[in-house]
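Only one protein chain is missing from this complex, and each of the others stays in its spot.
Chain IDs A, B and C follow the sequence of writing; residue 1 opens each chain.
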Amino acid sequence: MALTGRRKLLNEVIFGTETPAGRNFDVFLIWAILISVGLVLLASIGPIADRYGTLLITLEWLFTGLFTLEYAARIYCSVNRRKYIFSFYGVVDLLAILPSYLALLYTGATYLLVIRLLRVLRIFRILKLVRYLQDANLLLRALGLARRKILVFYSSVLVMCVIFGSLMFVVEGPENGFTSIPTSVYWAIVTITTVGYGDISPHTPLGQAIAAMTMLIGYSIIAVPTGILTAELAGEMHRERKHHRCNNCGRSVHDPDAEFCKFCGYRLEPSLQVEEV
Amino acid sequence: MALTGRRKLLNEVIFGTETPAGRNFDVFLIWAILISVGLVLLASIGPIADRYGTLLITLEWLFTGLFTLEYAARIYCSVNRRKYIFSFYGVVDLLAILPSYLALLYTGATYLLVIRLLRVLRIFRILKLVRYLQDANLLLRALGLARRKILVFYSSVLVMCVIFGSLMFVVEGPENGFTSIPTSVYWAIVTITTVGYGDISPHTPLGQAIAAMTMLIGYSIIAVPTGILTAELAGEMHRERKHHRCNNCGRSVHDPDAEFCKFCGYRLEPSLQVEEV
Amino acid sequence: MALTGRRKLLNEVIFGTETPAGRNFDVFLIWAILISVGLVLLASIGPIADRYGTLLITLEWLFTGLFTLEYAARIYCSVNRRKYIFSFYGVVDLLAILPSYLALLYTGATYLLVIRLLRVLRIFRILKLVRYLQDANLLLRALGLARRKILVFYSSVLVMCVIFGSLMFVVEGPENGFTSIPTSVYWAIVTITTVGYGDISPHTPLGQAIAAMTMLIGYSIIAVPTGILTAELAGEMHRERKHHRCNNCGRSVHDPDAEFCKFCGYRLEPSLQVEEV
Partner (left out) sequence: MALTGRRKLLNEVIFGTETPAGRNFDVFLIWAILISVGLVLLASIGPIADRYGTLLITLEWLFTGLFTLEYAARIYCSVNRRKYIFSFYGVVDLLAILPSYLALLYTGATYLLVIRLLRVLRIFRILKLVRYLQDANLLLRALGLARRKILVFYSSVLVMCVIFGSLMFVVEGPENGFTSIPTSVYWAIVTITTVGYGDISPHTPLGQAIAAMTMLIGYSIIAVPTGILTAELAGEMHRERKHHRCNNCGRSVHDPDAEFCKFCGYRLEPSLQVEEV
């Protein structure tokens, strides 16, 4: 279904980035999002909330009104309304205004407005940073390929944390801060990820020995996700180069900046270069 | 020896995953394991143990009875009993019920029941996640290849920790928390693995200088296991992708550019090379 | 414009490294910089400042005078004055003397003199450590190639920190140290980078669960920049090793298996290929 009249115009301004009006709208929107998130951050600081409370709440409702209007306009002018509402950005757009209304019922909800930050991801769209998106896609593709390996890895880490945590609970006990097995598992995660807050730490010699073992294991285990991802990334980057195929000899593995086939000297077609990814 | 009658049926249900009954049994078992481990975790939390103590103990013995029955049934229906009992899962199955009985003699033992979590590893079997197991195998193979290098690395790290720990004991002394060399070695491990609890930290300028050196060394040393594993993993993944099989001797693991089998000298068929994934 | 007479001589001594006088000047300069930075560090230690205050201030002004003279001389004898003043080193040279004069107005400014340390980067120039510079360039080139991917990565990490920080602020609240969202974001950064000071740490079970999740995410995320950089570095180093130069267009960076120049299609000479490494 093609849009006409006012809806078509609105669609071009709100969803499009081709016209100057569309670009200006997006730039304005991103500033509005950043400022409104900044306001939420400021409102959470006690002394500032005390002094400028009314101003902040007014501004907050102003932005909520603005974003509600924008959300309504998006629904109004989108070609396929159902598709927009249930798309990633549709849900984020709704979540970005919901907490304000929820806050009428429950006070803490306003702080959840930081979810508006997710809307800033649109930034990649206006800036037409195709190259950036390509790189983000490369990362996501490599993560996708590493998915199963990383799941296997996380399962092992969690099983290990539960077992080490329980061991420490038995060895150190509640008198040294290991008040329960869940708390001890929390300690094991803090230790194995090398965060090491120090809010809970072993005091008995045996506990310190087990902790040292946990750390050394965590230390070498940190290598696993890095190894997995690096290997996948290297493969992905290699494959991206491979997408260049010579029309003469059919061989690929050309660099992205190559203009001639390195095997037969035939000129590579630029159209094929563009079509890649 | 082939099983017959009831033993065969039991074997199919308990060990098999082909029949619906076998799959249902495994799904039921995994839920039972997870719930029983959850109970152990809950029982370790003081207030909960005080209020629901009797209930938890009852449920605990229920699960122990269930797992004991299952263990007996496994022994009864396995084709080769000795082999099952001394297999990895046979030992884990025994360990999963032992602490309950030990707890009659020594109270703390119940917490060791978290070892039941190891039984959940069976989860990979029922879900028939062959691909997951392949990935786990790839990881294990890469770790196996990196074994010797990682051992050399760990020896050096431990020697370094003992020497740095002793140095700090001499420099800082018991008045700054470095109460003995073993404690100082514990500090060195906490520091070199970048965990950094802060329960023991240097206070003299000289001690801080040595600590800074320890950290910088630990910082660059973290690169070593990552480097080793990444290099091995990349090699393994590369090799897996090129599953070149020789038609003469049936062996694979050939490089993609190989034209002859490196084990028997037989010419590899190009069609097989194409078929690779 | 070619320099003559005194200006030419001065230029050779100050900017040049070919003549013995030029090399000696640079060696002298680097020692002066290191000593003057050392003095700033010493002057910041309370007891030393109390005892040797006057001596340190005198020496400080001596070095400032020296560096001011040098800066004037550099402007005087440079071929293109405007270009020098706005070059990287020109700005650093100015910044290296500015804080001393600012300190007449504002006391704390003297400590900013450590910026003089940047001038030591000249060290690479006098030592003619071409190989070192090549390696630094390789690192910078790999970082340059990874630039966009790392920016995408940092944006995601920051968005994640703001969202996790806000969540913790709602869950833990000011009574557990999470006094405001900016503070909570600071906690999220401390946690996700695995620094883990422990000055702010979760106390409620739900907060600890969220913190554990944050850590596990941070743990796997640490793999991303490493993976990116390693893949780029490996590519860069590989390319450097195979400095294939085309006899027709003079361009290099060809793959080792290339037979034709990928830029102009000219056949590469095999003799040049052998000469590689």
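Rule of thumb we're sticking to: a contact is a pair of C-beta atoms (placed from the backbone, for glycine too) under 8 Å apart; a residue touches a chain by one contact, two chains touch by 3 or more.
Everything numeric here is computed off the predicted structure, so don't read it as measured data.
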Residue in contact with the excluded chain [from B:N11, B:S78, B:S100 or B:T230]: B:T230
Of C:C77, C:V157, C:V171 or C:I210, the residue in touch with the unshown chain: C:V157
Hidden partner chain, residues of chain B it touches: 148-149, 151-153, 159, 162-163, 166, 169-170, 174, 179-182, 184-185, 191, 194-198, 201, 205, 208-209, 211-212, 215-216, 218-220, 222-224, 226-228, 230-231, 234-235, 253-255, 257-267
Where the unshown chain meets chain A, residue by residue: 194-198, 226, 230
For chain C, the residues touching the chain missing from this view: 37, 40-41, 44-46, 108, 111-112, 114-115, 117-118, 120-121, 131-132, 135-136, 138-139, 142, 150, 154, 157, 182-183, 185-186, 189-190, 193-199, 222, 225-226, 228-230, 232-234, 237
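To be clear about the criterion, only the chains that are shown with their structure count from here on.
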Chain whose Cα mean lies nearest the overall Cα mean: A
Intercentroid distance (Cα basis), chain B paired with chain A, Å: 30
Interface hub residues of chain A, defined as touching at least two other chains: 182, 185, 194-198, 222, 226, 228, 230, 232, 234
